[in-house]
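Shown here is a partial selection of chains from the complex, left in place.
Lettered A, B and C in written order, each chain numbered from 1.
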């Protein structure tokens, strides 16, 4: 019934406009984001049937999360509701060279962090589903979330779903040691590992002379079928370069590097995952899927909020483009 | 050094504009409010030297609370800082007949809720101070906050400060039974009890044939020197009537009833307390102080945010006014 | 699979803030609304499974309509897409006594107005559905829309769906004579007629000494099973009274009259229909359903945009309320 299901935390994102610092804010723009939700949204916008699983408070803010997932066409029927807990919040301010953008998390004791094993019926959720996506954030939320993540990944693997895992190390949630101890046991369930430039070194201590070697080491260590490493160069805060590589069957796939003007980079890695998963699960080979992942990630940089406000047509136009920047009229 | 010190929780207030429901919000107006802070602000704007004590997270939101207190001239030198906790948040939406305005609290585990006895040095804080103000919200926040509230009230009483207490029952924090059990032991330290129409019945089960009788019963039960009861009539959501009575030395003081167009009623009771305390601590008698309290409360209804954005001159003009509504030019 | 399906036009609503006149606008608030969509949204929020059928342009504005329907949980799988047409727009400004609010329609040649018979497969759409809702706006849009409306109503009736019809006369779309000629033939398919105070007189020339008599005449003339007449008194622009009556089986049902502060009255009649249909299709009797319809209509007045941003819990609380306007905290 669904191509892919994601499980994790969605938060109320409160960001300031016009580069205001958080401390001087007199208003906040309010949107919804969360790593796994963002992936489901991108994949859905491009064409997959996706469902998002989380635990939400039964109040206007919890409903807002459900609304915004539905608005994008993401199924929310597996979401469970809490009568007492809160929605996690994150505060975001945008920077300018040499000050990077910054985030304050206020996510402790959110409804999803207080999830307990047994609350979600994974057998039912995974019936008629082809793939499962989760990130390293979800197990980091709490012991309960770790337990439910493990439950979900094991069950997904047993049922033959493709399991993708974005490492997404969050230093504000746990130490590198805790992350290594917590995440290593989960790696046996993972088919596709997605990671950013820095996170493998920080979590698994895996480094190499180049990213290709890192990918090979990751695959060798954990037995992943595929490893994707996204590579960002922060030329300035408002100007980045972006590309990614994928390792599969001992072969490294590469794509061109994009020059990017940055409107809002939050969620770019998730857009990569969504674009790659869309294309790969649609039957394309890794080389093609990598192009979709990169184009989706790149377009995300020009969209405000965590979400992928673009279309399949735009992704494909970018893949084929020669850099035409005229206004279309 | 200070006329009065307040102790309690200040929160980030996130409200929607244009009567938007919280569920449909795309942005929030951000201000700071908190019952005891609001009282200190009103009293300071009218003329007292006031200080505000709380515990804040050492991050931009915590600094925002300190900033906004200082902006109003309220001393913040006694505030203590936490490196790990959060700032409480409340979400506010404005209603229209027949739907009242509504608040969602997200205050659990705030820095102030996680305060512990001994963190604040009340002897030092209360040196050279004449009065102490606290509300029934602070002890309701947590066991630690209850303990510190008790510590503070007892010490204030011992040092001969005038202790004022606004009952402020919050059903979202504890049950009526819990409130009664928790607050009753504190009443022995209270000189001036301030309460709204409903709260004495809900917390102490004290009711009477009229508000005068209720005030007498309260004084008789707990031995308060003064009891103030604020009386609001919700004609509609946008139109209220407001007055208050005060009992002192077995005598009931009354004031005129004001007809009020409501811009933002949050903090009106605190403005009453601030206006009354300003006048009373400035040496006026109860009848005069009651007039200042009512005028301050009434003006608060026309100010956005929890705070009393008006001046002593405006309060005194209203007290003497014959209802001139011409634009001053 | 669905309790009820609605068919009609949804528009981009561009309204000014702060009572600005349209002529002086420097920005517009953008939301989505449409009579049948509004009904589906209310019914869905209260508990029915609803689906909305329309024809949209394949561009960001068309997608916005689908998004906003999905956001509310309304199914959009039956929507059809046009590669060349436009989305209808309406411009709205809010008034103040003695100037009423006003609307400019810019809806000619919208994708839905250019629909043609055969574009929608009603047999498929109506499989596993219990009810169908349409208003007098849809057939007024164009000859094609009239033809498809007729097609839909006839097929709904044949398949035994309950057909509800909100008369909704729009003088800017057609004359009273055209409306009478166009709508009269459709009345044979209607089970429940919903109409405002003025519209029966304007469209069918039916008047009476009171609304009860009008309802009886309507039922007698067209053979409706039920007739609902909503009754609004414009005390001022910002203050209205609201109630409604329903006729069924020769009996008139009445409910209390609500005193309403008006934030945004657009869509109130649709909220009535949605509330009534929710309750009636959930198995309640007419008297109960009338209460749900009125409470939903009344709450709509306090919500910005055309849509019913409230919950079943709020509707039921209002029905049982004694007018408590305290802030819930």
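Odds and ends about this structure:
Note that in this section a residue touches a chain if its C-beta (ideal position, glycine included) is under 8 Å from a C-beta of that chain, and two chains touch if they have at least 3 such contacts.
Keep in mind that this is a model prediction, so the values were computed, not measured.
Sequence-identical chains in the complete complex of this entry number 6, based on the file rather than the 3 shown.
Going forward, only the chains that are shown with their structure count from here on.
Shared numbers divided by all numbers used gives the overlap of an interface; between chain A and chain C this overlap exceeds half, so the copies present the same residues. Each chain gets a centre from the mean of its Cα atoms; the one farthest from the centre of chain A is B.
If you average the Cα atoms of chain A and of chain B, the two centres end up 44 Å apart. Averaged C-alpha coordinates put the centre of chain A at 40 Å from the centre of chain C.
Among the residues of chain B, those touching two or more other chains are numbered 21, 23. Across the complex, chain B is touched by residues 14, 21-23, 25-31, 59-61, 63-64, 67, 86-87, 89, 91, 93, 104, 106, 108-109 of chain A. For chain B in complex with chain C, the touching residues are 18-21, 23-24, 95-103, 105, 170-172, 198, 234, 236-238, 265-266.
Looking at the complex, you find that chain C touches chain A at residues 67-68, 70-73.
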